[in-house]
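What follows is a single structure, and I will ask about it in a moment.
One protein chain is absent from this view; the other protein chains keep their places.
Which chain is which? They are A, B, C and D, in the order written, and residues in each are numbered from 1.
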Amino acid sequence: MQRIGVFVCWCGSNIAGTVDVQAVSDALAHEPGVVHSANYQYMCSQAGQNLIKEAIEEHKLTGIVVCSCSPRMHEATFRKTAAAAGLNPYMVEIANIREQCSWVHKDMATGTEKAIILGKAAVAKVNLNAPLTPGESPVTKRALVIGGGIAGIQTALDIADAGFPVDIVETKPTIGGKMAQLDKTFPTLDCAACILTPKMVDVAQNENIRIFSYSEVTDIKGFVGNFDVTIKKRARYVKEDICTGCGLCTEKCPMKNVPNEFNLGMDNRRAIYIPFAQAVPKVATIDPEHCNMLKNGKCGVCAKVCAAGAIDYKQQDEYISEKYGAIVAATGFNPISMDKFDEYAYSQSKDVITSLEFERLTNAAGPSSGHLVCPSDGRHPHTIVFVQCVGSRCASCSEKGKEYCSKICCMYTAKHAMLTRDKYPDTEVYVFYIDVRTPGKNFDEFYRRAAEEYGVKYIKGMVGKVSPENGKLHVQASDLLADKQLHIEADLVVLAAAIEPDKSARPLATMLTASMDTNDFFTEAHPKLRPVESPTAGVFLSGACQGPKDIPETVSQAGAAAAKVIGLLAKDKLTGNPCVANSNELMCNGCSSCERVCPYGAITYVDKEFRMPDRTTKVRRVASVNEAVCQGCGACTVACPSGAMDLKGFATKQIIAEVDAICK
Amino acid sequence: MKKELEAIQSEVIRRSGVNPKKCMRCGKCSGTCPAYDQMEYHPHQFVYMVESGDIEPLLKSDSLYQCLTCFACVDRCPRGVEPAKLVEAVRLQVVRRQGNNHLKTDSIPALIDEDMPQQALVSALRKYSK
Amino acid sequence: MQKITADMLIEKAVSLLEAGTISRVLGWKKGEFDYDVTPYVFADAESLKKDFVFDDFCGANFSKYLVAETRKAEGKVLVFLKPCDTYSFNQLLTEHRFDREAVYAVGIPCEGMADINKIKEITGDGISSLTSKGDKIVVDTIYDGEKEVDFASVLAERCVSCKSKKHVAYDELMGDEGDITDSARFDEVAQLEAMTEDERFAFWQSQLSKCIRCNACRDICPACTCEKCVFENPESPVENKAISDSFEEKMFHIIRAFHVAGRCTDCGECSRVCPQNIPLHLLNRKFIKDINSFYGEYQAGAEVGSRAPLVDYTTEDIEPGEAVMKGEGENA
Amino acid sequence: MQVNGEYKPLIVAFCCNWCSYAGADLAGNNRLAYPENVKIIKVPCSCRVNPMFILRAFQRGADGVIICGCHPGDCHYTSGNYYTRRRMSLLFSMLNFLGIEKERTRVEWVSAAEGAKFAATMNEFTEAVAALGENKRLEDLRCKR
Partner (left out) sequence: MRKCSLDNLQKVFALIAENASLYLPVDKVGGAVFEKWQEGTSYSNALNTVRSAKDFFFPQTENMMEFKTKGKEIEVVDTRDEHEDFVVFGVRACDVKSFEILDRVFLCEPVDSFYANRRAHGVIISMACTRPSETCFCQTFGIDAANPGADISCWKTDSEIFFEANTEKGEKLLSSIAALTEDTDEAAVEAQKAKIAEIMKKLPLAGITPDKFGGGKTSEFFNAPQWKELSQSCLGCGTCTFVCPTCQCYDIRDFKTNDGVIRFRCWDSCMYSDFTKMAHGNIRNSQLERFRQRFMHKLVYYPENNEGIFGCVGCGRCLAKCPISMNIVKVMKSLGGEA
């Protein structure tokens, strides 16, 4: 029989205003097992906690019930309190009489009655609680960063600097990500390459970092501290360790007309290529789709010109298995497709471009060597129209774009407009906006400078239609403040396309058993308090895969994720959640139902010898739970017809005791 | 009068099925409207005026009949507000309240020229009569 | 009348025994009357010849015996499987309830089994002998002498709606292989679905209140092979022995049906053995019908290792609210 | 369930720890009222809810049972609510087949952000159960003395 102490919190007037706390503690004092019942103004305060500690000692309590706010608020607090007084923390149950009682009911009588019933349910449960001890598991001191953009780079560098080995897996032939494609960065206008490429070099040179470029993660098993990951290193047909990155092959390759994805298809590359000059690793890659040698067995020019002998047409995909203690998702973003925005004539005219294409056009290493030209004919554009919120802030019912604000467009559009006016004062630049959102350090100043000093014409309104006419673009738009419809003959239209998570994020989330929101952004464990952690233990989030963000934000989140990873890897052992499934082997009939529903693969089967009541022995196949892997969802408990599978902390008997108490 | 206008407002909202509160004032409807120049009140203003209850001027405005019901605004509105349906709903209110049609069937032949497509006739009849 | 005779099976069993392929035979033993057969483990040719029987009354399935016998390490057991038995056989294998290597399975054709109660409805009580004769059964009674009944008219209910004459598991097949039949086995369920809620409740209240909790349905059920049933386990909060105040029997039958949902092969044994003649198979069939309609056709036991619908899901599954409406059938 | 001679439906709500229980908390934070006869039992995941719990609740005097979990696709354990969805689809269809009023059982997906939905769902469900009257068809007379 338990000796239970009940502690009813007033929460100032939050509870006591609607619940007669004295009546609650009096009523619960008569419940079976209860030997002490008290109430106090603020149970979570130091004084309140001391009250609990003293009672545990004085009344030799074996379990306590705290009637207070939601367990989501203070369950951990009271568990620590209990532990400090020598009581197993899992002998604590919380009756939520604030969020689920005093705050939703107005009448004192009903509130009090409900609080008593909730208290009784908690007492009934504690009566069946058993002390639980979390299991321990070792930590593999190596981290995996998935995605080699600025987010992944920064996370990897920070982890490596703390002395832990890190692997970066990047699907592209080089790390660098979107930032490598940018020209300048707002609001300081420093050149993206100038600040990014040194970091890329740092990564390459860091002894603690391995880069798996042109690779992808194909399988993840295991759990926090002990992930088993399979990485598919795609064949690039070039021996990475031998290639010097001299680039001769990329000049001699006869396949000249491969669209260059780095420049968003605005120019061409060869079948063997290095994405850009500062690529890391600076190694050539053969594009098997376009290489004549790989397709038809004819050519072999690159092998002939390669002095190092790095070309290997027979190279195969390689699968690497590695163990990691922590995984960071840094899969980044992409602009959305413009397919559904036909009104802007993106598919009809080469002179309608996205902002990322604009970045490449103005980048000195871009297809036009930094000269701002119309992609259709190379002429200098005199009138440029920027359209904001293309696909951002769309109602879900419109099914065209995204409901969220893409956050970065206002600022990069201001940057583009400003840079254009700075470099080409003869251009007319219009920016059509719905709202200009500039909450960031020096952001609004930047935007105002574009409008005030650089003469960018900011027009409140939207472009309704763009139509190519006589080599020009006829832009029809509204100017809401002037209450006019505008008709502009533009040379170039730049669309600030909404951004969305990379397509690889969804399958990765499935492998990680990490949750995602409806937009396929990774969900954080807590939107405010745990913003860089996934709810799945050991999985962390860095950069735009968690939500739209700019470079400074990405870098700070990347650092934060690294700090969390370092905190994890610094531990030798992890203590798990003790509320895990356990199988009563005597009852288990080995039917495999539980194994099939377990999302974590925590259940395996073993043949065990049993001594039967009739003094014979028999060998039976029974389920066995890996407590370090089990996350305690309880799916197995219902799949099990014989009731052999139960969940510690949420045992069938405990839940039924609660049901009984509530239904009295 | 105020009461009556409120009644019209709620009737317009109910009949059109449009929630003008969804409008984020981007003006894309007006940017897209082919009849913009003919209209006294433009699509985005329609939405705002219905939302704010400023319906009286709309009832008197010719804009009601200038809307071509081409649905470009409906197609392009990023928030799914559907301004054309609002215009139609206001128009219907006016037509009903007048007790007669905006265009009499008899007066139609005079307005027809040879190039007018059959479709336009039918849609005009639908639009201008009860 | 069965196309295969006891003599043919005895011959097969004896030859396998003699060849050393098997050490014992799980079969049906002659009873007191011509209609009461008992599952029995025959260990030698002599007892087989004396007592082995196969006739129109060999309905009882061998699942429980198979689980028990294969745990004895004494060589292989020969088991004769009618088509419906093979589904249970596979389902037990899927759930690792016995070692396939310990069994030699011989598939035998089945023309359906007769229901003695149906026969008695025609002939009355006092049966002194029964003989199958083509498509007739000749019944001799102490009151009215000899009577002939059509085999088809006394076919057990579960055989009338037989789902398959095809064997899905065997080491060896005797006779001709049949086909999966296009049975109307869900008609009864559909009729109940078509009733009003009140009518359905009245129907089941009157049926389930007959239950005496003898557990025969559970103990014969090939899917109920738990080491210890939750209703019998003192550790379980639902452990219960008695029927009482009209709740416990509902709890028992709902939970039992739920536990075997997706695993029940629709063998119909539960209804056959119920001493109170409760149509328990309708509960299981309701689940099967719903599973087919919600998640696509699924036949438990058709394939070893198939994933039962309740331990599976798709992200597009029907929502419970819609499911309940859909579960009311075409009539909803 | 009778309270002072008046019928007040007793609703047992099983809420998953990660979404719906938090949603209920949010309803509380926003002071969104719902009937006091809604009593919440926390489970780690909606897939922890055994049909036995539901029947037990009815046996002991509940008039309605609702299971709340994360929206499909959002389960903290990735797949728990998908199993819940299948299990409850079949169970509730079976209860309906037995003539138990289908309005007494429900599954609702309530996210941690949907405090308003939680309160609205509870109000609506309570009303629906209230309209049915007391649970007679799954009652246990021994519990009603």
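Here is the rule we use: a contact is a pair of C-beta atoms (placed from the backbone, for glycine too) under 8 Å apart; a residue touches a chain by one contact, two chains touch by 3 or more.
These figures come from a predicted structure and were not determined experimentally.
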Which chains here touch the chain that is missing from view?
A, C, D
Return the single residue from C:122, C:138, C:216 or C:325 that touches the missing chain.
C:216
Touch list for chain D against the chain that is not drawn
60-61, 142-145
Given the full complex, what residues of chain C touch the hidden partner chain?
29, 31-33, 36-41, 60, 64-65, 124-128, 142-143, 210, 212-216, 218-220, 228, 232, 234, 241-244, 269, 272-273, 275-278
So which bits of chain A touch the chain we can't see?
30-32, 612-615, 660, 663-664
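In this section, only the chains that are shown with their structure count from here on.
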Where are there more C-beta contacts: A-C or A-D?
A-D
Taking each chain's centre as its mean C-alpha position, how far apart are chain B and chain C in Å?
70
Euclidean distance of C-alpha centroids - chain A vs chain D, Å:
32
CA centre of chain C versus CA centre of chain D: separation in Å?
36
The positions of chain A in contact with two or more other chains are 597, 639, 652, 656
Could you list the positions in chain D whose residues touch two or more of the other chains?
51-52, 56, 73, 79, 83, 87
Which stretch or stretches of chain C touch chain D in the complex?
189, 192-193, 197-205, 230, 237-238, 244-248, 250-251, 254-255, 257-258, 261, 283, 286-287, 290-291, 294-295, 309-315, 317-321, 323-324, 326-328
Footprint of chain D on chain A - complex, ascending:
70-72, 96, 98-101, 103-107, 110-111, 113-114, 117-118, 121, 510, 513, 515-518, 523, 535, 579, 597, 599-600, 631-635, 637-639, 647, 650, 652, 655-656, 658-660, 662-664
Over in the complex, which chain D residues touch chain A? Could you list them?
1, 10, 12, 18, 21-22, 24-25, 27-29, 31-34, 36, 39-45, 47-53, 56-57, 60-62, 73-80, 83, 87, 119, 143
